[in-house]
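Omission of a single protein chain aside, the complex is shown with its protein chains in their original locations.
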Amino acid sequence: MNHSLSIEDDIDGDTLHEECGVFGILGHPDAATLTALGLHALQHRGQEAAGIVSFDGQRFHSERRMGLVGDHYTDPATLARLPGDRSIGHVRYSTTGETILRNVQPLFAELEVGGIAIAHNGNFTNGLTMRRQLIADGAICQSTSDTEVVLHLIARSKHPSSSDRFIDAIRQMEGGYSMLAMTRTKLIAARDPIGIRPLVMGELDGKPIFCSETCALDIIGAKYIRDVENGEVIICEIQPDGSITVDARKPEVSQPERLCLFEYVYFARPDSVVGGRNVYVARKNMGINLAKEAPVKADVVVPVPDGGTPAAIGYAQASGIPFELGIIRNHYVGRTFIEPTQQIRAFGVKLKHSANRAIIEGKRVVLVDDSIVRGTTSVKIVQMIRDAGAREVHIRVASPMIYHPDFYGIDTPDADKLLANQYTSLKAMCDFIGADSLEFLSIDGLYRAVGGAPRDNAQPQFTDHYFTGDYPTRLLDRESTSNVRKLSVLASNG
Amino acid sequence: MNHSLSIEDDIDGDTLHEECGVFGILGHPDAATLTALGLHALQHRGQEAAGIVSFDGQRFHSERRMGLVGDHYTDPATLARLPGDRSIGHVRYSTTGETILRNVQPLFAELEVGGIAIAHNGNFTNGLTMRRQLIADGAICQSTSDTEVVLHLIARSKHPSSSDRFIDAIRQMEGGYSMLAMTRTKLIAARDPIGIRPLVMGELDGKPIFCSETCALDIIGAKYIRDVENGEVIICEIQPDGSITVDARKPEVSQPERLCLFEYVYFARPDSVVGGRNVYVARKNMGINLAKEAPVKADVVVPVPDGGTPAAIGYAQASGIPFELGIIRNHYVGRTFIEPTQQIRAFGVKLKHSANRAIIEGKRVVLVDDSIVRGTTSVKIVQMIRDAGAREVHIRVASPMIYHPDFYGIDTPDADKLLANQYTSLKAMCDFIGADSLEFLSIDGLYRAVGGAPRDNAQPQFTDHYFTGDYPTRLLDRESTSNVRKLSVLASNG
Amino acid sequence: MNHSLSIEDDIDGDTLHEECGVFGILGHPDAATLTALGLHALQHRGQEAAGIVSFDGQRFHSERRMGLVGDHYTDPATLARLPGDRSIGHVRYSTTGETILRNVQPLFAELEVGGIAIAHNGNFTNGLTMRRQLIADGAICQSTSDTEVVLHLIARSKHPSSSDRFIDAIRQMEGGYSMLAMTRTKLIAARDPIGIRPLVMGELDGKPIFCSETCALDIIGAKYIRDVENGEVIICEIQPDGSITVDARKPEVSQPERLCLFEYVYFARPDSVVGGRNVYVARKNMGINLAKEAPVKADVVVPVPDGGTPAAIGYAQASGIPFELGIIRNHYVGRTFIEPTQQIRAFGVKLKHSANRAIIEGKRVVLVDDSIVRGTTSVKIVQMIRDAGAREVHIRVASPMIYHPDFYGIDTPDADKLLANQYTSLKAMCDFIGADSLEFLSIDGLYRAVGGAPRDNAQPQFTDHYFTGDYPTRLLDRESTSNVRKLSVLASNG
Partner (left out) sequence: MNHSLSIEDDIDGDTLHEECGVFGILGHPDAATLTALGLHALQHRGQEAAGIVSFDGQRFHSERRMGLVGDHYTDPATLARLPGDRSIGHVRYSTTGETILRNVQPLFAELEVGGIAIAHNGNFTNGLTMRRQLIADGAICQSTSDTEVVLHLIARSKHPSSSDRFIDAIRQMEGGYSMLAMTRTKLIAARDPIGIRPLVMGELDGKPIFCSETCALDIIGAKYIRDVENGEVIICEIQPDGSITVDARKPEVSQPERLCLFEYVYFARPDSVVGGRNVYVARKNMGINLAKEAPVKADVVVPVPDGGTPAAIGYAQASGIPFELGIIRNHYVGRTFIEPTQQIRAFGVKLKHSANRAIIEGKRVVLVDDSIVRGTTSVKIVQMIRDAGAREVHIRVASPMIYHPDFYGIDTPDADKLLANQYTSLKAMCDFIGADSLEFLSIDGLYRAVGGAPRDNAQPQFTDHYFTGDYPTRLLDRESTSNVRKLSVLASNG
């Protein structure tokens, strides 16, 4: 099944990947359908697998599948297997743990105090450390997912209440997490102490909803209430009379929020409002600031679709250079290329993008991209633009250079594969890519685009460790081992 | 299998569909791979099925499958089953004939003079008439595709040479066709007498290629040579010494070319050059002309993605109103929604599009779309934009009103379902859609955008029958019966 | 899909295969269900594919699938797609024509006079000759099945009535055929002039049924009426008042019937009555006669399961030697072995059979088998019996030696692969197989077992060409070409 995604190595391989989106609702008669729609709106956060767990008052029901939400969760048969007025769901791109079915979330456990399902966006920096400790203590891990560690901690907690057990468990974990849990009567939402990953609260027909981004509220016409705060745990519970109580707690000592900047740069959907800021506007601002920081004489501004489009619009507006679709995207690529031959694989970027010669030929082109990771795609795109007759090709990147790996839920290549670590000068990078000029947005330019103010170096408003190396938490697994991913000795295929 | 496409009724249902794209190459060692890549580039012309036939000097090899090119034709196993240095391929969206496997092209027949495969983009206006005649004469039709009629005519022709048989057959057919045929030694390309559907000739490593659009040449780095002319038949043949001869004939009395305007409005890929004109530029011109013909005071120009984007860029440039992404497209919808529940189906356009509130709220919005067919999607999009807080919504359509069905390969709804036939005034249409104003591009504005000159009413430069009712050929099937599609009495499922 | 059958090369590969069974019923409200049950009872006649065509008064409905009847034709959804009160069905093992879906019967054609479906058990000896003639005359053959030739002849016949067209068509064909045809109002059954393949008529609730063997009547509780006679065509027609007329004709000059002896030796189900004779009794008689012709001192009679069991019972009863299950059959082999590794393939016969050591060890064993084709399985079975400790192994074969290929619907290996043609003496064959003795039933012993009388050499009561070379018809295809199977130049995979 992984094979069907292999062309991505060439095409989307030179981007970063987020691992998940979550959605949960309590007390609504159409819980599973609304969850499916919410996950569909969050599909950009993970396309490898999707799962929903519902509870119908008597039993929990679970459906977990490889593939898109629309591939499985829209037909009546599947939804009929998810009865009940409460459910949580998850879309997944894998960072830790191969994407095999038993890793697909939500994960479920039957506890002495009743069943519990959990869904998680983010990554723990002490996941392997905790897993080792649990195994030494007789736990059996079925998945290779870090999320299962939380389930074991819940199961082993001595608290009588499931919500106290949940809090007990997450207090032992470090890293980035936006997490939902569902018990027989409760829907629980939690964000890590500095709020690296987003999580918002909404309501529909008076029933509480939690989801990764506001776009999942918009699709079902739900109202945005507020962001779950960093370090906050919100416990919604259906009472015997059918009413729903909401109990918001901050079990951890409070720290300032530091949302991940890459949510703005690349991950979140342009129409989402993350941390109170519209993502499209933030991206357009990145382009505007980029035009100011790195102007160039040119004839056309061409976005690298689709990520670069908002910044390119901003760049064009600020520079006065016309915005044109000089690269056409083939929408029929992506999930579909099965085990391509080496020969077809070699076509790489051309399977997805083609130059629009009439716009490019004889022109000085400003190519605007959202970010550069390894740079391999940039090389191919510049070549394609040159082949189409461009007179000059200037690359403008709407984010800073990436030097460091992420450990909070973004799938980054090894540090030595990053373009920024392979060349010591901008000039050398530009030569590698084959452009006439190459410029990146500054850290302050990015902070201003998102939050209006430059970086507060004493207490940064966001986390930006991939650019700066300033990790906002301890990296326990990393400190304790040099080869942390090799724990599992079962190469299970079924 | 059709079920998996049903959500399209709600989402893409309110657009027009073209039925096919074709690609063929003669004498190249990587024939099947190049054909698969070419078909991938033509995927926008048909997503329901794809087929390739190759010839290896001894035997013909055929692979025909439901689904996308990338779903089947990229893996080594499939390509290994298509050996040989010549092949033709086809992507299909069905107009006549349900899309079941035996309708998928290329079609093949074993003739007394050797095998022949054919692939066809277009539609015959005398297909059913000819089919009836053939059946009365003892022919057995296996498909419900009109293309099979041509195969029977070739099989029954008394000419000794396969190319003469082919010409003999297509001379009996009327309508729109761009057709490829492959025999043991020949690759033949033909366009109907007025050239309704496009077909271009290219070359790679000195080997001839024919395909529907230039984008299929670009993806493989092939050189564009020229358009196949209307009424022209080009016969390429491998000679015993390996050289390839090219023989171009015009068996029909010459008429002026009348390419289908909808290729420019909607079907062709923006980066293709059709009839010598870049499609993106033509579309942008439509937007520019529309801005001149139908200006409006507004704050933002928002394209209805993805079709409306080039015209919106043109409209914005000509009007000076900023271009913004006010509607975000969810790229993960489309093929994937399987048998959605009625409840999910009701979400219709929101499964694919969402309003970007930060751009819309409080604004006077100009929505630019490429065309309006039934108008049902427009109603939902306007509602979505209003829900996002737009102060005014003005729709500008970059093509004229559609009044008449097509019979040359475009799948149009019944005439009485077309918006233009349901309301007698522009005002009534605008009220139905719920916009503050609604304007369409004029016929002359469209002609000028594409070809630079207004419509020559004596001898129109293009065919525009859906706008004008001026059909460029006889409509024989339509004249002879009121219920032409009910011929087949076999409801075959397998 | 063919791969899943490949293990058969090793296991069932050393037997003969029949290609089909047919079933049809007219005027019964449960037509498709009864057809499915009838085909299930005929499953031993063909396991590769099955098809049913029904007619509901308005439209024909067709379902054709690879695999067993029970794999597809028992669920409500499939049967619901086969409405109507008349249907014909077919199970297939391929002799000519690869088993790909478009070869699966019934075949259907839409004629000027209305649709017709046909299903055929047998093989034509002039099929390729006729096919060539049709292609020269402009026919397009979609399948590689000889049955399609009949369909073309029907389509091209100038008779106004479909039954006359059918008779016209089959009169042009030579060879062995039991054939059913269904038109809008008629169910037609026909057997070739000498009646090589069986075909019986029955009735259920007063409605006519035709099927290959009586076991298909028994399963649905239908009454056996009579065998369709050699050279007979029986036309059943629903009249406007709902009554059914039956019109039996003998269009050909009458010849004596010569049923295929292998129906008794191997193909027909033991509980069927073929040509008025119970098959189990005939097989037991073969064993009795074999005991008389080829006695041996031994301790146990062991059947080679399952074909040899009835003859082994007869042999044991006639000889007084105890019948014991010395070979145990593993029922879970067969269709299921997918592309086995070479290593697993080498286990060959042991995947299906195992020796029952407690019965074999130290014993003189008489192994009774129904027939020997290539002898390769016999070698392995003898070895297996010896490995289990048998003191002596005597093979007794309940049919004569096979010297000649069949051309009437039995899939025989090339003549030079037949054991009887590889060794000139019985002794040499016995040595090859590794047995202590080897004896075959005589031709007269076989005739007596089946019909009570020895072979009438002047006018044989059965056809026995594989034993004697006395082919009962012309072999036109064989005479006209040395390499008759290579006509098709399309290696189609989809």
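Order of writing sets the labels: A, B and C. Residues in every chain begin at 1.
Just so it is clear, a residue touches a chain if its C-beta (ideal position, glycine included) is under 8 Å from a C-beta of that chain, and two chains touch if they have at least 3 such contacts.
On a predicted model such as this, the values are computed, not experimentally measured, just so you know.
Listed by label, the shown chains that the missing chain touches in the whole complex are A, C. Annotation: of C:V333, C:L426 or C:L475, C:V333 touches the absent chain (contact as defined above).
Listed residues C:V273, C:V366 or C:I410: the one in touch with the omitted chain is C:V273.
As for the chain not pictured, it touches subunit A at residues 51, 58-65, 81, 101-102, 108-112, 114-115, 135-136, 138-142, 151-152, 155-157, 487-494.
In the full complex, the hidden chain is touched by subunit C at residues 7, 30, 33, 36-37, 40-41, 43-44, 47, 67-72, 74-77, 79, 215, 218-220, 269-271, 273, 278, 280-281, 306, 309-310, 313, 317, 322-325, 328, 330-333, 336-341, 343-344, 347, 350-351, 354-359.
To be clear about the criterion, only the chains that are shown with their structure count from here on.
Taking the mean Cα position of each chain as its centre, C sits at the greatest distance from subunit B. Superposition of subunit A on subunit B using C-alpha atoms only gives a rotation of 180 degrees, nearest 5.
Between subunit A and subunit B the centroid-to-centroid distance comes to 37 Å (mean Cα coordinates, whole Å).
Separating the centre of subunit B from that of subunit C, both taken as means of CA atoms, is a distance of 49 Å.
In subunit B, no residue touches two or more other chains.
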